[in-house]
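Remarks on the structure that follows.
One chain of protein is taken out of this complex; the other chains stay put.
And now, subunit A:
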Amino acid sequence: QMGGQNLRKEHLYKVLVIGDLGVGKTSIIRRYVHQTFSSNYRATIGVDFALKVLNWDSETVRLQLWDIAGQERFGNMTRVYYREAMGAFIVFDVTRPTTFEAVIKWKEDLDSKVMLANGQRIATVLLANKCDQGRELSNNGIKMDQFCKDHGFVGWFETSAKDNLNISDAANFLVKHIMATENDILKSVVPDTISPQMDSSRQMSCSGCFK
């Protein structure tokens, strides 16, 4: 970037993409980052990684997307991958009810292993993927809203990596929430910092103690 442009504020967010085996995590990421779709991506082993850069008003957002293998036996390795994440997508396959049942398990795993600096849970969006394959959730919308409320999701989207449906909307929605929580954290941190504009009327009894 040239001259004056490099004053743009940059945000770097780590976002996890989790959910059962074969729900379409990799496909969603490929669609979002590379604008492509194939019905036969290689199964993800361990963890895969992609970067998406967004222009957000006058700022730049870099999303690090962590694509995490879905098979249950890899579950005890997720702690390292979750570290310092700011947001997450939990994905299920609308054509397979068992993958929806597993959503709660994934959410619990996530909340037990990662939290924000202020102790809050990280922003998590639920993705009902493969909605091109017929099963409509729309008439279950109210139920899904309630489910999200009950389990601490900030929202849900019906997505199709194949038809490119709702994926960037879901990502924008998550980014908005991450930014909001980031602002909350910054605000909550401010009183503890020492700044030159500190209340000058306040009497300091001891130079080593500001409390």
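Just so we're on the same page, a contact is a pair of C-beta atoms (placed from the backbone, for glycine too) under 8 Å apart; a residue touches a chain by one contact, two chains touch by 3 or more; residues count from 1.
We take it that contacts and distances are computed from a predicted model.
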* Asked: If you look up the hidden chain in UniProt, what protein name do you find among "F-box protein SKIP23-like", "Rab-GAP TBC domain-containing protein", "Uracil phosphoribosyltransferase homolog" or "Proteasome subunit beta type-6"?
  -> "Rab-GAP TBC domain-containing protein"
* Asked: Of A:K9, A:R83, A:K105 or A:K187, which sits in contact with the chain we cannot see?
  -> A:R83
* Asked: What residue numbers in subunit A mark contact with the hidden partner chain?
  -> 12, 14, 21-22, 38-43, 45-49, 51, 64, 66, 69, 71, 73-74, 76-77, 80-81, 83-84
